[in-house]
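One protein chain omitted, others in place.
Letters A, B, C, D and E mark the chains in the order given here, with residues in each chain numbered from 1 onward.
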């Protein structure tokens, strides 16, 4: 396994274009989940990914499982619980000036009851990379323990650890996030965060290069990557700093863009270092927005056409 | 107001015909809820109905509210709560031999937190009929208190009370139901129940006429109506017993059939007595099955064409 | 041209299966019109048909024109009027016991203003068969003049004339129909009617064979065909009487069944006489019901598979 | 009732995006009507609105009625006529350079037969605001009498009157409109018009502020509001002149934009005066364009997010 | 791996219900393929299945791959070829009397170029069961060699071999099939065939029990299973003969029914012998018909509810 990740996936419901959650009598249903998005993303680029999660053993749980498995991601360690509910959420994605409409309904989900004892840690140890996000520790005490344990296991087994801060203000306050993440991030190898999340959670403001340096100094990460929205992304590895502009495009569905960036970054970084990582991350993020749903359906060839370079050669 | 009812409504999600909850990427969304089904049913037949409920003040709550209000039902006493979730459920309705597939997700719904203090009891008092079901007391302690209080208020104000047993084994056991309903039903004017629910909850088995008599003797109801599936329905008022056969038809969506029966029964019974009540109940139940969704979209004219008689004259 | 027909076509709107005109937010739109149904039917079986009509020169008129033309029917003599409206109607086609729901909106249609001077009578003269229906004379005085003139022209030019009574009680009373049709039908070569229309319009009741004989005696038709619903059809030519049972099948959309019968009958009768005409008519009628919309999309091969016989050989 | 309005609603049919009225075999059906759009708009913002109209008592009439009622607008004074037809129209809304395609079919609609005797004038008297448009007097002599009478009643009962010129060149000429409106507008409190309609109907051209002054001088209105397309809107109250720029956005369906402006304006003007009225009008107009169909599904919160200010506070 | 199978999958296109391939402007696309149907079927019942195939490395090939993989079937040995086309076919599935409409377009498919050297025979050896069908040898010389080799490998490694005759008259004549299958079937452990195929290919007619005995005598199979359409299925193992009636149901899409039978049979036979095999086969066949598409989406629980018995217990 090249990459293992642990996290919740949900079902996301959407009305037809131009309609609303209130008005529509039909909803599109798509898979949603930062970690499964990353697993699917790197798998489609040619890596072997495993996704560890917990789902209810009913039609909705199988729906989510199938949606991840269809791309080839290994789901053999997903816990299927005899009871519990899927996390759900409902979005409408209009053009301006209408605000994005969201109704969250993920409380008390099956995944939020996950405990370290339910995870096959040997499976995790056999991977090369462990990817985690700041969403999981916000879901409950058991989930927090899982993240702690996962980082320990990864360090013990010599995995590269990647961590996407992904601050969710609906799940916890910036203060809580700062406290918990402040204990988790030290020693993470690759720290990825939106600049605005860094400001909210850690109070770090200013020029991106300085923020990256401050984070790196604080948490001792090998690499820090800041995503800057339509200003692209900036990475710092050791003392090297690289800025990559955003790839312009037409956004049909922006949700999952950040996860697509992470998948592209990990793939490119592993294969060819920081600069290629940022370039592939930016390409993936822009490509993702052309797809309805969270998943970036693009292939390595598509990324190569956008970012340049022979992606297949890297895959080897 | 001719009829007031109190109860929860949910959103029901369905895959396209021939597909499954697991497979489909689009769901149809319809309003679901025994009490709102009855309110809509009698309103469409020409009565004035009010529906008392509690919904979250978000797009999904408004969706449910609009769906009831569109038919003309008065929703002015629905409590819109700043937080809380909609009850949801997911169904697939295949032909045989595939079993009906259901995933319930109504736990911790906004409605389940309803308390008597949130209900406008004067509004209830001004109605002629109060309709309740055995679902509401199964949803929680507050809901149980609401049902108790509603029956007291109705008796005090001289309303006709109708009660549909509607036993839901996913919400409580037959034992719990029997105990709680045993305290609620005495004195209800019109008791309606599926024969199989009566057997499960009260252990009353045997010929329908005898079961009806036993119930009437036990709970002192003016009228007892037993629905018998494809064997029709049987009513007992005083010592008069009437049996009405089922109206044959093609079932596109059987959910809500029982509520349609209740609506037809109440309308017919009020206008023209037991026999007409059963006839209109059976007609409505069969008509309902031709509609996708819980709601019986038929008009009084449609019911008249199926059951005979000048429905509009009754309406006067 | 093997067959020319003159008549109105409309657009028919339908909600999705299980929904209603009142509830649905999407309608399917199909071509509707007895005469264009017959023209399309015989054209698809291998005859060359021409359809004379009048349509508004706007997107809806072009929609109807394209729908007829797509099958190869010659529409070169359709009058495109700079103003006027399409006739419309709205149907829902539920299973029992829900009655078929219809809202007509064909009043003041563009076609209803058609006058004999707008028809290319030479075009009519060059055909072998003229097909008319009892709908056209019900649409207005000009339309009635067109039908009169058409029958005169056909007789003068030696065409075989076929006439489908098609009584529409929403357009005129049985009395009006009887009076007008009583003047039109004498001398029509092939008279086709539903037995129930014959009863309503001409007061002829009783055994089908006797009714057919009575009509034939009254109007001097070479052939009289009575359609008997699920009892099939009966034809009388000279003194020969043939009964053909209905072809059982599953009805998805019964509208246009009678027109499909007529198309099958004409094709079979011309090629191989009365018995084959009735057999192909029954096959087409049953096949039609499997298609959504008025049009019988079947081919001669399909009819042959249902009715037996080498349809292509007949085509020659 | 905060606001009463009188006017016709129609059903609007639309092909799928990228298709055409001529090509599509499915149409989306939405409610259309300037006055019901305004009633729904102010109701959704928190006012209580009543809509007076006339609809055929069939499935299409009920469809329109439900669509208005679903939002909570009071429809208790809508006349349901046993016969008559719904006004219909068909639109395609392509991107440039393809022109918007429209087929009108509203002639002889049920509403166009409305007479003053059918309106419950006491109901009108009990409202605070009467809103009318220049469409209604164009629909026929009875409708014109209704508008005259409505303005008299409103003045007599002290209602604030608002009037949207809404010149429709398909219904009458600019000359006719100018003559009729010239008799109706004097004394209207709030006159709203598109600058281009003012030029067409009243021949008033030039700088918007001067046009507004000229109108105000001519018709003695308390407030004159000119909408200027993508240049925003200008209001004049007494001698105060306020200009509000348009709110940029993505237009999915521009139809109903003007009505949304009116709803936002009335709500804001009543609550907080001219400037807030123009700001909320512009916000609503831009929001509307993000919804398919005539209706602005936004809430007061959405308007507040676009226009700023605490909308809920105003609502009180 | 419990079961390995080798075969072609195609994409199947279908018009909406009631429409036709000729008329529809939208097609539903589903996975089709006898062997992948069986692999998915047994995997969903709890076995571990692997599917060996060859697909073009393009969006359509990935579509088929994902569709199989989504259910958990191992696709790691599917060959992705840089060029070649997907096999396609188009079906309409009307009710009677309209014949099923099919347009095949599978000629020169990518799979038809498969050669033994492209198959990982060690992977096959590691399974417990090898399932093949009579379709594969009809697809070309290379495919025929693959089937020969597969049976040799399976025998050498001690796998149970199951073979479904599946005669396809569009691919080869009965004579060719008889000759080729006559060389392949001797020594197959479990031979499954439709009785009508046995008659067509081997000329064996008569009572099913005798036909089964004759096949068994001819080909020395441990088990022979004859499917008899709506008369159920008959199995013969050694000298034991068991007949299982068909499970009645509503057929939405009959395609894949035979493959579902095979999957149910293999699962039941392995777990609990001939009788249970036939019972589960019949249940699966009937369940399958309730799903649109080839795949039987049912679970072991669903099969247990239809056929009786504790399916999960068997699974162990």
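Keep in mind that, in the parts below, contacts are C-beta pairs under 8 Å (C-beta built on N, C-alpha and C of every residue); 3 or more make two chains touch, one makes a residue touch a chain.
Just so we're clear, the structure is a prediction, and the values are computed from it rather than from any experiment.
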Thinking of the complex as a whole, which visible chains are touched by the chain that is not shown? A, C, D, E
Which is it among A:104, A:123 or A:297 that touches the chain not included here? A:297
Of C:69, C:144 or C:222, which one is in contact with the hidden chain? C:69
What chain E residues would touch the chain not displayed? 13, 20-30, 58-60, 62-63, 66, 85-86, 88, 90, 92, 101, 103, 105, 107-108
By the contact definition given up top, give the residues of chain C that touch the hidden chain. 66-67, 69-72, 75
Where chain D meets the left-out chain, the residues are 16-20, 22-23, 94-99
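The criterion applied here is as follows: only the chains that are shown with their structure count from here on.
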Looking only at C-beta pairs that count as contacts, which pair of chains has more of them, C-D or A-E? C-D
If more than half of the interface residue numbers appear on both sides, call it same; otherwise different. Which is it for chain A and chain B? same
Copy-to-copy rotation (chain B on chain D, CA atoms, range 0 to 180, rounded to a multiple of 5 degrees) logged as 180
Most remote chain w.r.t. Chain E, using mean C-alpha positions, is D
Nearest whole angstrom, what separates the Cα centre of chain A from the Cα centre of chain E? 40
With centres defined as the mean C-alpha position, give me the chain B-chain C separation in Å. 47
Quick check: what residues of chain B touch more than one other chain, meaning two or more? 17, 20, 22-23, 66
Hey, how would you classify the chain contact layout here, line, ring, star, complete or other? other
Those chain pairs meeting the touch criterion are A-B, A-D, A-E, B-C, B-D, B-E, C-D, C-E
